[in-house]
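Yeah, one chain of the complex is gone here, protein chain that is, but the others are all in their spots.
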Amino acid sequence: MKLRSAALAAAMALTGATAQADVKVGMITTLSGGGAGLGIDVRDGFMLAVKQAGRDDLDVVIEDDQRKPDIAVQLADKMIQSEKVDVLTGIIWSNLAMAVVPAATAQGKFYLSPNAGPSPLAGKGCHENYFNVAWQNDNLHEAAGAYANDAGLKDSFILAPNYPAGKDALTGYKRFFEGDLSGELYTKLGQTDYAAEIAQIRASGADSVYFFLPGGMGISFLKQYAASGVDLPLVGPAFSFDQGILQAVGDAAMGVKNTSQWNKDIDNATNAAFVDTFQAEYGRLPSLYASQGFDTANLLISAMVKADVADADAFRAALKAAEFDSVRGDFAFGDNHHPVQDIYVREVIKEGDVYTNKIIATGLSNHADAYAVDCKM
Amino acid sequence: MKRETWINGAALAVLLGVPLWAVMADEPFIITLATRAAIFALAGVGLNLALGTGGLVSLGHAAFFGIGGYAMGILASHAQSYAPIMEAPFLIEGTKSMPVIWLVAMVTSALVALVIGMLSLRTSGVYFIMITLAFGQMIYYFAISWPAYGGEDGLSIYVRNGFPGLNTLVPLQFFGLCFAILCLALVLMNAIHKSAFGLALSAARQNETRVLSVGMKPYHLRLVAFVISGAVTGLAGALFADLNRFVSPTMLSWQMSGEIIIFIIIGGVGRLFGPVIGAMIFILLEHTLGGLSEFWHVYLGALLLGIVLFAKGGVIGALAGREKAHD
Partner (left out) sequence: MTTLLFIEQMLNGLQFGVMLFLMSAGLTLVFGVMGLINLAHGSLYMVGAFAAAAVAAATGSFVLALMASLAAAALAGALIELTIIRRLYDRDHLDQVLATFALILIFSEGTRWMFGSFPLFLDVPSVLAGPVTLPGGIQYPAYRLSIIVIGLVVAAGMFGLINRTRIGIRIRAGEADREMIAALGVDIAKLYTFVFALGAALAGFAGALVGAIQSVQVGMGEPVLILAFVVIVIGGIGSIKGAFVGALLVGFTDTMGRVLLPQVFGLFLEPSAAVSVGSALASMLIYILMAGVLVFRPRGLYGVA
């Protein structure tokens, strides 16, 4: 059986025909509750690519993890044990990824991460079946640090929530930023009032503020910062300036510089088509997360064209090659299966009535992550 | 035989029968679900001693559930990396042995329950609900911001811990273990309920003044009940962490405390098997409703509301035709 499928795969590689076995994908993502916007974007981006590929040998099962790690683990068990999926994907949050990915890859499943990139999975805990299509968690923060140097900023006040991703964020910024730090703060996770922090920023004498406050925390911070009259330049990662939440921040976000590996104005045919078709299909502009979902599906489809999923080694090699048209332009994996990519600096602008971003510079070119050296694969 | 006894027997039979059927139908995930139900039931059985028999509505039992989980996570992660937990003043090594982990989980939860109980039992009623919530939140925020054991990311264990003579990686064997512990806990609770201590505890809930007047101290009765309750819920936490091979601060969140209470209310407060039936129904709802619609929480909410409003005494109460639990 194994011999036959290998021979088949070889034959098909020669003729360029599609592999025969159906590929079953399990998508575990957040579709209900407060963080649902991100999961819905990843799902919609992913399913758009699936629809455009029009393959009948690709089967996607979607389940809602409610942003709870134990539910995510349970769903992963279900997909592996009952649905017998070949590939898992979809998880948004690092803590859920840490709960699911090690066990799934240990059981021989492929995992393609469309969003979370916790550092353990990029370094010592890397795995040959784990591919991160988005970024390692530190990447956007590192680019922000590099941008701050380029912009001539000398002294930053930095803040993030007091949990592992927040600490990674500030570590990433400090790894590249060469100036001084007038203040470093960790806020409570889920905090909604930042008056005390903003007062400290005002008194600190810094010339810039770097903040990582994803989701609603960022909306609150930006609105309160704008009302406070403190006018130091703000820098942040894309998560607080994404298409989904930017409309809720409004004018308070105008002009803020943020770092991202994608934007809708990246100039290539795939991206232009993606932005148009996404808008036509769902009636809204795509977000960062949607672009990551779209790329994840296209990576998977590119591997399906080249190899049979039953032949894990060939399929893995096909994933690693990453020969698909990414909305980011060039896309390549490093040795630890994390992207090596350009990270851009964007500025929040207004197009008509809609707040969005435009690229103004490149923060880091061909950037890999700092943990790859620890990965023994 | 009373109708409630039949219902209880049927519940156990279903909980045991479903995984056996699942093995034959080759549906290993159903076994996982049944294991989850058994473990949640155990957590509820623990809380039910305080809440049902003792009348102590604790909205902080997730603390013990999570502490049990972290006992497993910390011990197993140290065993996994061959790094002792502490070397001075004496050596403590990690372990992958379930019985040891369970013991540690129960003792730690019991000690924490003793401290929380000593302070919280000075209050009563709504204040007790809220002070237990406060202690739960303290431990939750501590776990999120304490970096040594993963913070919000939690701790992953790659291989399930071992039990002498069993292969715990086989879903049915691990289920059997959890089911056996649940049964043991039910037997223990039944014995406590019928003991002099259980009767006095019940009496303290119904009429504190009378209990005082016969010379017993309700505070001490309740403290003992709270500690036992915490220890049993802690054991459930250790099993839950082993089921998922993962522990994180969500096990300590107030929503978790709320869920454990929900199991009890769905089944029937103060009934021996209330948490068992409640947990089974909750898992069933969560599993089936989730597939129906993206907005399935609406249906879950409506169902819960229906149970509270129209099935007084929980599902057992409705089925057994008796609103009040047998005291």
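Chains here go by letter, A and B, matching the order in which they are written, and residues are numbered from 1 within each.
In this section, contacts are C-beta pairs under 8 Å (C-beta built on N, C-alpha and C of every residue); 3 or more make two chains touch, one makes a residue touch a chain.
Because the structure is a prediction, the values reported are computed rather than measured.
If you put the hidden chain back, the residue from A:Ala195, A:Ala273, A:Ala317 or A:Ile360 that touches it is A:Ala195.
Interface note: of B:Ile85, B:Met138, B:Leu188 or B:Met216, the residue touching the hidden chain in the full complex is B:Met138.
In the complete complex, the residue from B:Val126, B:Ala196, B:Val214 or B:Leu292 that touches the missing chain is B:Val126. For chain A, the residues touching the absent chain in the complete assembly are 32-34, 36-37, 40, 162, 167, 184-190, 192-193, 195-197, 199-200, 202-203, 215-217, 219-220, 223-224, 226-229, 244-245, 247-252. Counting over the whole complex, chain B has residues 51, 57, 59, 119-120, 122-127, 129-131, 133-135, 137-138, 141-142, 144-147, 254, 258, 261-262, 265, 269, 295-298, 300-305, 307-309 touching the chain that is not drawn.
Definition applied: only the chains that are shown with their structure count from here on.
A straight line joining the Cα centres of chain A and chain B is 36 Å long.
For chain B in complex with chain A, the touching residues are 27-30, 32-33, 36, 141, 144-145, 147, 150-154, 156, 158, 171, 240, 244-246, 248, 250-251, 290, 294-297. Residues 31-33, 63-64, 68-70, 73-74, 77-78, 81-82, 94-95, 98-99, 102-103, 106, 118, 162-165, 167, 186, 188-189 of chain A are the ones touching chain B in the complex.
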